[in-house]
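Yeah, one chain of the complex is gone here, protein chain that is, but the others are all in their spots.
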Amino acid sequence: MNKNLRVKSGKIIDETYRISFQFNGKTYYGFQGDTLASALLANDVHLVARSFKYHRPRGIMTAGSEEPNAIVQLHDNSDRTEPNVRATEIEIYEGLVASSQNCWPTVNFDIGGINNFLSPLLPAGFYYKTFMWPASLWEKYEYFIRKSAGLGKSPTKADPDVYEHRYIHCDVLVIGSGISGIIAAKISAKNGFKTLLVEEKPNLGGSTIYQNSDHFKINNQNSGSWLDKEINEIKKLKNLEIKTRTSVAAYHGYNFLLARESLTDHLPIEQRKGKTRHRLLKIRAKKVISATGSIERPMIFDNNDRPGILLSSSIKRYVDLFGVACGEKNILFTNNDSAYETAISLIQKGINIEAIIDNREEIDSRLVYEVEKNNIKIFKGFTVTDTGGYKRIKRISIMQLSKDGQKVIGSKINISCDCLGVSGGWTPAVHLFTQSGGKLKFRDEDQTFIPDSYPSDQLSIGACNGDLTLDEILGNVPQVLKKFLNIEATEYANLETLSSTNKSKRNIWLLPTDKILGKTKSFVDFQNDSTAKDIKLALREGFRSIEHVKRYTTTGMGTDQGKLGNMHALGIISETADAKMGKLGTTTFRPPYTPLTFGTIVGRNVGEFFDVFRKTPMHEWHTDNKAEFENVGQWKRAWYYPKNNEDMHQAVQRESKAARESAGILDASTLGKIDIQGTDASEFLNRVYTNAWSKLAVGKCRYGLMLNEDGMVYDDGVTTRLDENHYIMTTTTGGAANVMSKLEDYLQTEWPELDVYLTSVTDHFATVSVCGPNSKKIISQVIPDLDFSDKNFPHMSFKNAKIGKINCRVMRISFTGEQSYEINIQANYGKSVWEKCMEAGKDYNITPYGTETMHLLRAEKGFIIVGQDTDATMTPIDLQMDWIVSKKKYDFIGKRSLYRSDTIREDRKQLVGLLTEDPNEILEEGAQIVADVNKSPIEMLGHITSSYYSPNLKKSIALGVVKGGKNRMGQKLIIPMEKKNINVTVADPVFLDKENKRLNA
Amino acid sequence: MFIINCPFCGERDQSEFKAGGEAHIIRPKQPTELSDDEWAEYLFMRKNIKGVQFERWNHIHGCRKWFNVVRNTSNDEIKAVYKMGEKPPSY
Partner (left out) sequence: MKKKYSIFSLIKNSFSYHENWGKAWKDPEPKKEYDAIIVGGGGHGLATAYYLAKKHEMKNIAVVEKGWIGGGNTGRNTTIIRSNYLWDASAGLYDHALKIWENLSQELNYNVMFSQRGVMNLAHNLQDVRDLKRRTHANRLNGIDAVYLNTDEVKKFCPIINTSPDIRYPVLGGTLQKRAGTARHDAVAWGYARGADSMGVDIIQNCEVKGIKRDGDKVDGIETTKGFIKTNKIGVVAAGHSSVIANMAGLRLPLESKPLQALVSEPVKPIIDTVVMSNAVHAYVSQSDKGELVIGAGTDDYISYSQKGSHEIVEGTLNAILELYPLFSRMRMLRQWGGIVDICPDASPIISKTSIKGLYFNCGWGTGGFKATPGSGDLFAHTIANDEPHKLNAAFNLNRFTSGDLVDEHGAAAVAH
């Protein structure tokens, strides 16, 4: 049975509400308000984890998000499992199941622990120096390295939880709800600023809230009670939104911040259903006040990592806030006054303190006197040199420090204990400040980096600004806020403060021992097992930059991002390399401040919300008729309509035949449509297309090819002159948005003198295309009032018409080579017109066809598809479309590029038709084309861009690009496939109806 | 993510805009009279300045207007915004 170390109800613990949870398969009990760490400590469980590299036993070291050691797997093997959760952050709930990670078979007996004994062979960067011989074995070595690395286990199932985003715009964002943050939030909100206060912990008040000693008073109350009242007041303020369990992850430029609001992680699993797990707050704040506090520093000495060694302030937090003693035989080890605050708390609760070891020799401090009054032995001018115990600290060794602090002197004293609290002073939490681009300055007195200059409208206050004592905070914070918020006065001008902390500190980054350094393990980065000697090794090997040392030793690269040890690493580098701390710089604090769940960042953009589905007005008809769809950009386009278990090939053959023999119908609504109006519309088209437009008569249509400025084909489509100054342009489906943007760009920035207006109308119209020898008969039933005679309505012309009372535009244009009509109608009538056409076409076996058949039909005619038959290297000349490039026009987009030394080459790749020797052999799109397979290396002449079996020609046809293809007509070439070579002949790319008779058939 | 003060709509989040690269590169009026080198200069060569850059932006998810921005590319600080055709401010 584990001991019960619950001493007295802590401030936030509800002892009437007992909660059971499991850790490593064993059931324990805690209370509402406990974190997993506090509950385990209450059960006297310290050993919770194994370290990354040496698999050393590790315990709980802190009480917050800076925890390097106590990280666990939650709900292993369930769909809510989560690796690497800090026991110090997770609040317990009924049914919580947690287990230790990175150990096998158990945390108590871990085979990997052998690494600790191999550690002499595993200094920093050992892997760069070995595993090289023989070369072929690296991947075998690596297999084991990878297996032993990693911490927890990735989930293997989809996440049952949902996440969401919320945008918040506020006047003032206050980060952190310690005493500084509470004061800031109150002043801000009371002065009319819309204020948001965020706090990563479940409760407000920071570390002051449980400060109930007579040594810290505000207006003659103890500081905790004073703050309690303030918090009660701010909760009533209208202008203030308070968010707890909300951790600011990233501080980007222009005061854009991301924060994670945790909504259900503290609830029993069964209460989470239907609730959002995390909400990502995307905050734009006019002003930001950082009150992020400070993080206590550990001390760097031999074996400073054993379970039972905690930060001194965490021991205080556990006892005051959670009512948990971390041990029965406590020792505190410090270089400053704050460990005495912990001592006073322990004394108040009647918890035994064996001794206090203080680096300082002479201390004139009220706190120290108070502790001394309680007959606690204080070793002044001493240091811890080593610790004993394996799975739990059992004793410490101490020795006296020399005057200069570089050596230990005298004899060694051993003291037994089961818990050691360490305090190396405080590091302001400047992470978010530096993320925002803020520059730091170094303060020599207590060896800290504090904010220097701000890149945006923001302010750091309180401990994160280097004001580490109560009187400094209360003295400075109201003053700087007055200026920052530009307000008259604050209610905090005349506070009466009692603060007993003496600021003296004896900072020694790496504490001396009686051993040589090579024999010690003084951890600087606890999670990554990087030690002081590793840092010195890196320096010895020439890694001088702090970033090099970090990368070589992996210091600061764990899941805690070195919140505890980075300063010591810097300090050791500075001392070893004899460089000034301020000059060394710091490593970059990279976002996020604490790791952020992918699901939180993604929010609702998962599954069906990953990307927009664009559907045509006839989409429902296509699904009802069992169409298969293909993705074209964001559009879902009907690909083919299988009937009676047809496969794609069979369906496409049937559809293609029907379209040529009688009638086919295609949903062409996805093509981009741009409405162009203005007196200079014709001139505009002259400039953007390769061909001439001025002479196009009203009511006529023309095909156009658009180039990039570098001469390469960009898009194509038919444009119709609706009126003197009014055109409608069509673009490819995928290219619509880019064409629109490009045209706007030229119009607004290069040719502002042109009177032209562009409007995207893609979604405004539905387009039904009916083609085939019977198309005219069908379409004239749908629009009986229109004269469809070839004379009145020839190919490449357009008519306004009505279907019932609804206006529509009918174009007689063809992408299949058949006689073909396109009805463009207001989108909401699209489905009804489609159905009308189907009805009218019943007697003609009208056959809906999809994009695959469309591709086949146009390939029979040798029509290109931009993006399939072209890539960004094809000019219109390469496509053998010289006819569309106006020689007369002075200029158009891309013209000049067609005359460069490379683009005028005769032997560029050119579009040709290809016919296989065996008419049933269908070539693979993408296959390469060569002339000689025996040459080495084989010279590739080009590739197949489009390939089909044509049911109308009863043979396989293909389009491809071939070097000098224009001059290879009739030549035999080879398609070298993996297992065979296929013989082909270069042919005219127009395979069917070269005379275009079918257009008027 | 910076905030851009669209001269037509006011301050908006950067995600509403599309960048258009270096500003004030004027498309040659008579491209056919340029040498291949001169044309390449227009087409591809860029100052790509580290520091204060005059550049084009498009409020593509807003008014769709193009305009110019003066921005320090080393820290993304926007110094000025002005419409197409307006005289560039001096920096």
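Each chain carries a letter (A and B) given by its place in the written order, and its residues are counted from 1.
The definition used in the following text is that contacts are C-beta pairs under 8 Å (C-beta built on N, C-alpha and C of every residue); 3 or more make two chains touch, one makes a residue touch a chain.
All of these numbers come straight from a predicted model, not from anything done at the bench.
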Of A:547, A:620 or A:918, the one touching the omitted chain in the full complex: A:547
Sole contact to the chain not displayed, among A:269, A:413, A:601 or A:796: A:601
Touching the absent chain when the full complex is considered, from A:41, A:87, A:151 or A:450: A:151
Of A:168, A:237, A:517 or A:953, the one touching the omitted chain in the full complex: A:517
Those residues of chain B which, in the complete complex, touch the missing chain: 1, 14-15, 18-19, 21-22, 36-37, 39-41, 43-50, 53, 55, 57, 73-76
Hidden partner interface residues of chain A, rising order: 52, 80-84, 120-121, 123, 126-133, 135, 138-139, 142, 145-147, 149-159, 161, 250, 252-253, 256, 258, 282, 516-519, 533, 537, 540-545, 547-548, 551-552, 554, 559, 561, 588, 590-592, 595-599, 601-602, 605-608, 610-611, 613, 630-632, 671, 710-711, 714-715, 732-735, 815, 851, 854-855, 858, 865-868, 870-873, 897, 900-903, 924-928, 930, 937-938, 940, 943, 945, 976, 978
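Assume only the chains that are shown with their structure count from here on.
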Separation of mean Cα positions, chain B and chain A [Å, integer]: 28
Chain A residues touching chain B - in the complex, by the definition given at the top: 252-254, 256, 284, 437, 455, 709-710, 741, 744-745, 748-750, 752, 890-891, 895-897, 899-901
Chain A-facing residues of chain B, complex: 1-3, 13, 18, 20, 26-28, 30-32, 34, 36, 39, 43, 56, 58, 60, 64-66, 75-76, 84-85
